[in-house]
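Yeah, one chain of the complex is gone here, protein chain that is, but the others are all in their spots.
Chain lettering (A, B and C) follows the sequence in which the chains are written, and residue indices restart at 1 in each chain.
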Amino acid sequence: MIFLKANSPMSKLSVAIYGASGYTGFELVKILLRHPFVEIIALTANANAGQLLSDLDPALPALPLVNAEQVDTSQLDVAFLCLPHAASASAAQGLLNAGVKVIDLSADFRLKDLATYEKWYKVTHPCPELLSSAVYGLTEFARAELRGAKLVANPGCYVTSVLLGTAPVLQKGWVAGNIIADSASGVSGAGRAPKQNIHFVEVAENYSAYSIGQAHRHLPEMLQQMRLWSPTGQAELVFSPHLLPISRGILSTIYIPLVGAPTLADIHLLYEETYRGEPFVQVLPAGQTASIQHTVRTNRCSIGLTLVGNLLIVTSSLDNLVKGASGQAVQNMNAVFGLPETTGLLP
Amino acid sequence: MIFLKANSPMSKLSVAIYGASGYTGFELVKILLRHPFVEIIALTANANAGQLLSDLDPALPALPLVNAEQVDTSQLDVAFLCLPHAASASAAQGLLNAGVKVIDLSADFRLKDLATYEKWYKVTHPCPELLSSAVYGLTEFARAELRGAKLVANPGCYVTSVLLGTAPVLQKGWVAGNIIADSASGVSGAGRAPKQNIHFVEVAENYSAYSIGQAHRHLPEMLQQMRLWSPTGQAELVFSPHLLPISRGILSTIYIPLVGAPTLADIHLLYEETYRGEPFVQVLPAGQTASIQHTVRTNRCSIGLTLVGNLLIVTSSLDNLVKGASGQAVQNMNAVFGLPETTGLLP
Amino acid sequence: MIFLKANSPMSKLSVAIYGASGYTGFELVKILLRHPFVEIIALTANANAGQLLSDLDPALPALPLVNAEQVDTSQLDVAFLCLPHAASASAAQGLLNAGVKVIDLSADFRLKDLATYEKWYKVTHPCPELLSSAVYGLTEFARAELRGAKLVANPGCYVTSVLLGTAPVLQKGWVAGNIIADSASGVSGAGRAPKQNIHFVEVAENYSAYSIGQAHRHLPEMLQQMRLWSPTGQAELVFSPHLLPISRGILSTIYIPLVGAPTLADIHLLYEETYRGEPFVQVLPAGQTASIQHTVRTNRCSIGLTLVGNLLIVTSSLDNLVKGASGQAVQNMNAVFGLPETTGLLP
Partner (left out) sequence: MIFLKANSPMSKLSVAIYGASGYTGFELVKILLRHPFVEIIALTANANAGQLLSDLDPALPALPLVNAEQVDTSQLDVAFLCLPHAASASAAQGLLNAGVKVIDLSADFRLKDLATYEKWYKVTHPCPELLSSAVYGLTEFARAELRGAKLVANPGCYVTSVLLGTAPVLQKGWVAGNIIADSASGVSGAGRAPKQNIHFVEVAENYSAYSIGQAHRHLPEMLQQMRLWSPTGQAELVFSPHLLPISRGILSTIYIPLVGAPTLADIHLLYEETYRGEPFVQVLPAGQTASIQHTVRTNRCSIGLTLVGNLLIVTSSLDNLVKGASGQAVQNMNAVFGLPETTGLLP
């Protein structure tokens, strides 16, 4: 029997979404409405307080949006934070003090090193004392810490595609040198606020690189985890994001120089063993490469493997709003509360 | 011999574009750079003064953008106005006083009736005394007045597609009742400023109606011209615009009840006679319907004819930025100065 | 207690999909895999027999595709037919003889009049004796006949959008004259077999009309039902389909001349009453128009109402593969077996 709350078998978790007016908030609402053990108690969106969610997107249900101050946190079991960085950490602090578990979709608790965070995000962290206790929620590699965790840092979208695609060879110590991750993302990754560079006419019929090399904020997050996995503690990465003329989905093509001359069969076996039994990681048969349509609107990450000499080429795809954000957040919530991880999620 | 200026055979026209930072401005620059008798003297964009055009769109040349006040109007032969309504009329007034011919791409001089203008655009017209002398530049039907004209009101994009598609039967008196124009436009018609409804994610994989019925500002402009053409002075129209997930192009499907039981052959002949020799109006063979790809990036309007009982269905397509805006503006400039109308334009 | 089979409470229905290698087949698989009372027994695809479904689309599960002859029909409760016309009717006949209920997604049993069928589809009907007993499965209007039905003709995609958008005023006798339905569909409606006109490059950045007027096969299907609803037995329709550069979704903008001068409030009330309690028909608040994003990937039809004089303009959107095909097919299966209609479907 599953006890979601003390003394309350199978009762529902009371959930709030902070920052429900963006694409990750929308996706969370869609997922959580299908989740059998969740009751959405409150959706906050300070700039839209008083409106209905369906006013923002008529495909969504007519749920009220409130100001964060209106939420009675004493009723909450868990809060998802889809807020801008810094704002998210501030909100987390209050919620944790009120005994609410927090799953933070912002970057605020992903980087363990305060200086690295403040360098890349150019803000003073509101509560650096929480950094060390936050669980970095790449679910497949964090289950032990997730169980019962109070604060979960949900990984970035690009990050999830690159880390799941490189974990097996990194952990095994097979990586010989610098990794190059050439990634392409749909436009929803840039958020819902209108900007010139995501105007329809600027994106349609186009494809462009941005922040390539070592200029994107997801780079330090990838490196932090890669170095934890690497037996030597060393890892280097060049990361080149691109903007695709589609709404959702990420494909990362990752170039990894290997040591020890493993065969493709060796590598394939390693990936299959690493991800055996994982409901949301699919290692494709040899000879197949990942594509965005394989995974869009699912919580799955699809991984293809190609070997050229000693260079492993991994293709890794996922939906940036699902496994790259809100789906993984729900997977993490399930892990925190001891629910089957697939509850409410499409494999 | 063509005299563009008094005593100056074949010299070039000195041209300024006011409001060069939007899509119609961009398109004008591209067309005018190919025009053998034009020299661009100035591009204004008050919010971007000091920048280069290539800073806004790297596919464009590195021409300087200036504040409108910096333009020496004494050097100009002609100015194209791509400004918001009301701002456009104000600028026109000053330019006309300086002896510069004006081709206005805004709505400010399209409607002859001041009250209608002020009702639909919700502003006080800065110079209503100019309304009567402005030439309504649907080129194919305005050549006589265009020659030497001082002020040209360039028609709206939807309007051009609907008027060219209905002119022959309206002029002939064959229209029996209310016309319905069901139109679909690419997103560039909504302008370059970022807004929620033209965010890539809102438009992609979508198709939606807006301002349908009698709520769109292009309706009174269509009706004004239709009633001038109609032998009875009467015409009624329902106009239903839709937003397409493409960057440019308009297709109007127009339903016209007819009197007198003409055959499709009769109607086809009427359209061919009306547009015989027109370089920019293509009457498709019977059985074909217009499509946006027929006309995009050209100054052509393509017209298909289908008859069902006494209902004529016209499909009319054009590029909203070319024949629907900047291309027709250049066609009008050519007509004003007695140049071959096709100069600088792709048929 | 629900008895799906005699003496077998809550056991699962054994289902086969004939013609599982097209888009409606794919969509049926996705829906039925989520359906708690269904077990998929067989997927046929004669040209792909021996392959896995995932060979055709890696996002689908690795289910085997077999030749229709390999299916043991004695095990089946219900078969969905996604076959070409004529082939579908032939298959239906055999299945019905074997006691299997049939839900046919082809056009073979939609038209009650044999001559009309043979004129539009240009084939000899294999089993015209079945036409009279087939239930036309526009679910919202066919529940009584659906319960226990042996053969269901699932409506066409365009047809569903137009009929749901016009039923209330037709049934009420408020329609004064010819209806015009101007519809736009995503490309999946044209099927999965490669053809020149659905090559990516032909469709992208394009929008075009085809078979407009009275040339599309969905026209007689619409008229048949409209005349059944009309108190006078009369109805006339012009239908103009267009091809959108998107994968899925239909928006119909329907122009209906009315008698009796009802107000928009009257009409809105009529639609709300007609569809009160319907889980899959959404009447939008006055002032809103339907858009494809409202309904895509759901089984919902969304309806907006606008009144201009005595002309009602209905916007009606749905997903052509869901409510326009496979979703409605499952809704019909639910109705046939007395299951809650929403089982397995997203509202």
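Basically, a contact is a pair of C-beta atoms (placed from the backbone, for glycine too) under 8 Å apart; a residue touches a chain by one contact, two chains touch by 3 or more.
Just so you know, these numbers come straight off a predicted model, no measurement behind them.
Residue B:Q288 is the one among B:Q288, B:N310 or B:T343 that touches the chain missing from this view. When the omitted chain is restored, the residue from A:A190, A:L251, A:V283 or A:M333 that touches it is A:L251.
Within the set A:I180, A:L228 or A:L269, the residue that contacts the chain not displayed is A:I180. Here the missing chain is touched by one residue of A:G304, A:G327 or A:G344, and it is A:G304. Contact with the undisplayed chain is limited, among A:T24, A:N154, A:T315 or A:Q328, to A:T315.
Where chain C meets the omitted chain, the residues involved are 23, 187-188, 192, 194-196, 198-205, 245-248. Take chain A: the residues that touch the chain left off the picture are 178, 180, 182, 184, 202, 204-210, 212-214, 238, 240, 242, 244-249, 251, 253, 255, 289-293, 296, 304, 306-308, 311, 313, 315. Hidden from this view is one chain, which touches chain B at 57-59, 204-205, 284, 288, 291, 293-298, 302.
Just so we're on the same page, only the chains that are shown with their structure count from here on.
Taking each chain's centre as the mean of its C-alpha atoms, the one that lies farthest from the centre of chain A is B.
Closest chain to the protein centre (all Cα atoms averaged), using per-chain Cα means: C.
One finds 47 Å separating the Cα centroids of chain A and chain B.
Averaging C-alpha coordinates per chain places the centre of chain B 41 Å away from that of chain C.
If you average the Cα atoms of chain A and of chain C, the two centres end up 37 Å apart.
For chain B, the set of residues touching two or more other chains reads 202, 204-205, 245-248.
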